[in-house]
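Missing here: one protein chain of the complex. Every other protein chain is in place.
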Amino acid sequence: MSAHSDAAAVNADRAAPARAASYLHDGYTLWSWLSSRDHKRIAILYAVSITAFFFIGATAAALMRLELFTPGADVVDADTYNRLFTAHGVIMVWMFLIPSIPSVFGNFALPLMIGARDLAFPRLNLLSWYLYAGGGLFTIAALLLGGVDTGWTFYTPYSSVFSNTHVILTLAGVLIVGFSSIATGVNFIVTVHTLRAPGMGWFKLPLFVWAIYATSVILVLATPVLAITLLLLAAERVFHVGLFNPALGGDPLLFQHLFWFYSHPAVYIMILPAMGVASEIIPCFARKRVFGYRFMAFAIIGIAVISFLVWGHHMFVSGQSAYASMVFSLLSFMVAVPSAIKVFNWTATLYKGSISFTAPMLYALGFVVLFLQGGLTGLFLASLSVDVHVTDTYFVVAHFHYIMVGGAVMAYLGAAHYWWPKITGRLYPESWARLAALIIFAGFNLTFFPQYLLGYEGMPRRYHTYPPDFQVLNVLSSAGAAILAVGYLLPLGYLLWSCLHGRPAPDNPWGASGLEWKTATPPPQHNFDRLPDGSDPPYDYPPLQE
Amino acid sequence: MDAATPDSAQDIGRQAARTRLGMWAFLGSEVMFFGPVFFAYLYGRFMWPQAFEAASRGTDLLCGAVNTAVLLTSSLGVAVAHLLADRGAYGRARRALDAVVLLGLAFLAIKGYEYVQDWREQLVPGPHFHLQGAVNQAGAQLFYFVYFFATALHALHLTAGIALMLHCRRALRRRPGRPTLRRLEAAGLYWHFVDIVWIFLFPALYLAGRAL
Partner (left out) sequence: MSQGLALFPPSASAAARDTDALYLALTGFSTLIAAVFIALIAIFCYRYRKNAKANRAHAPSSARGLEAAWTIAPLIVFLGLFAWSARQYALQFHAPRDATRVFIVAKQWMWTVEHPNGRREINELHIPIDTPVKLIMTSQDVIHSFFVPALRNKRDVVPGRYSTLWFRADRPGEYLLLCAEYCGTDHSEMKGRVVAMAPQDYARWMEGGASHPGLAERGFALFRRHGCMGCHAAASSVHAPELSGLLGRRVRLSDGSDVVADETYVRDSIMEPQKAIVAGYEAIMPSFKTQLNEEDISAIIEYIRSLDRDELAGERP
């Protein structure tokens, strides 16, 4: 609580007098929320829908881990299990991770951070949410009608010829959500280019803005490829043409190339915003400028560019040529370099700082540690001969969960806690938040670390039953999942509680730098009474003494 | 498309830049939509060059060429409309847009006629596909799959463009002013993009096997 109280003392004279003027009070009807062009309200629309999808996807995972307690089939049958892991993948990737940080915190904080009144195209922003919600409804419909069993990767010819589940309905949902992503990306790109406060050059932007910008470029350029790939898949399924179906002269590998050309950059859509969040939280709670700001900014751009060149590392055993595999392996090692730089820089930011361990900081530090581990295992997967053994096993499952859950979800929760006062005007209960962060960190590691070992032992992924030798590690993993579940339910509880009963927050409870903290908490609908000047450098924390 | 009250006159001027940049960013995504389709075409052309060339000879060169002229002229009409509207000649600008819409509809009509012909000639991919005289029917069918997919996607975009032009035309009558001019410029950019896509599609699909 110490961070609150002394920051509160510093900011006492800046406490907003007129709470009634905040964006939250700008209309109380449901329609005022559903028709709002205000980026802050749209962010909350996204937050609610994303949270709902997260828990649906998490329930699927819970059932899967329950089944995997024992080697045999005793909770669900094979068909149901296959639908569960597909639902888990589709929902978590497209309905949760891809929109999460950009559409909630990018929407809420980015205009504030650059001193703007809103995004460049507020109505397009609202349309983005409706596209997301509409696409989500298609996915829910597919789920209610029995689901789909192709895996989130829709490999052909299983998905185009053999599966008799609701493939087209699911594809339609994903396609529509994809348009939401593109619209959001266009909006952020134009906003960052044209709505920055006077004096705010590119190298004065907070790194979160850089991260959202790079993510938006990937969203705009990669998502259309997914759209076309899914349309081609749907066309093959409906019109029985032979593009990916070898029985009709097509090539299943063509699908894989097209799919992964989007889906690899997609994983960077998921992690870059998380890196941006870490770059906001760590300087704030270390009371120090980010170490190596320019390198950090260039690393973000470097990651975004190279991300388009490595898709073939998902196909080392697919039958693609050895030369192609070697090129993709080399490039995959290259993309690890800027990611490594970022970890080193975050660590160096802590040096000679003045560090407080608030919940956001715990999440941010957890992010760095888990992202480091996940990134290191990426090296295993980039190594051709090792990948031949571990691809399509639980090793890969562990790797991407370290990055997506240990990385992106931790950062999402960190962002939620960091900006919670600004968004809601309330303080969350700090002790509960720290407890939840620690439970999540522990539960996460217990769930996913054993999976690396399972993978090297040879347990393939998407397995409903498994040889009994693999049971011990599976039990550990499922036990961890139970702990993780508790950890995730806690924030749902206390954050909602704080909306009604939390202490009112001062304008800048953390004493953070950044334009979003220089306006009222919560902000008025028009963000700033007078648009601020942007010429101060970012992370403008005064030098520490002693 | 504005946020709450603009803070200065400069802001109004910058709105045009925002609209333009937004359309260019969107067109970037559109390039990536058509990119994979061209990639599928190049893939097929590389793997089965003879089949693709033979299949391309089955397209209606006259219709394709006329459509190219129609679309290029319509792009001229868009540019003229924008120029006139900029100068305040809203009436004439609307007439230019009329021409654009008519030409766009003519394109769609000719394309529709071609599709009907293709159906009659059994060139629609599916169980009844058969290209006369082609040795590699599977390769030829793949060509026609790409042909229909690409031209249908293009026609869909053209239809959206026609709708945009009709919207701009109505705005010119109802509320001529800066926002309308911005929209017309953005719609114009979009129309030119659709035109450029066709300029790539035409030689790829119609001229592949017809080198003299």
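Brief remarks follow.
A and B are the chain letters, set down in written order, and residue numbers restart from 1 in every chain.
In this section, contacts are C-beta pairs under 8 Å (C-beta built on N, C-alpha and C of every residue); 3 or more make two chains touch, one makes a residue touch a chain.
Bear in mind that the values here come from a model prediction, so they are computed numbers and not experimental data.
Taking every chain of the complex into account, the chain not shown here touches A, B. Between the chain not shown and the residues A:293, A:363 or A:494, the one that touches is A:293. If you put the hidden chain back, the residue from A:34, A:234, A:309 or A:355 that touches it is A:355. Within the set A:146, A:199 or A:246, the residue that contacts the chain not displayed is A:246. When the full complex is taken into account, the listed residue touching the unshown chain is B:48, out of B:26, B:48, B:107 or B:206.
Only one residue in the set A:69, A:130 or A:158 touches the chain that does not appear here, and it is A:158.
Although one chain is not shown, part of subunit B still touches it, namely residues 48-51, 135-139. Seen across the whole complex, the unshown chain contacts subunit A at 2, 78-79, 82, 149, 151, 155, 157-158, 161-163, 246-247, 249-253, 286-295, 316-319, 322, 325-326, 329-330, 333-334, 336-337, 340-341, 343-345, 347-348, 350-357, 365, 368-369, 372-373, 376-377, 379-380, 382-389, 391-393, 453, 456-458, 460-467, 469, 472-473, 543-546.
Criterion: only the chains that are shown with their structure count from here on.
For the pair subunit A and subunit B, the distance between C-alpha centroids works out to 35 Å. Of all residues in subunit B, only 1, 3-5, 7, 14, 17-18, 21-22, 25-26, 28-30, 32-33, 35-37, 39-40, 43, 125-127, 138-139, 141-142, 145, 149 touch subunit A in the complex they form.
Chain contact summary for the complex, subunit A toward subunit B: residues 37, 116-124, 182, 185-187, 189-190, 193-195, 220-225, 227-229, 231-232, 235, 239-243, 248-250, 254, 258, 261, 525-526, 531.
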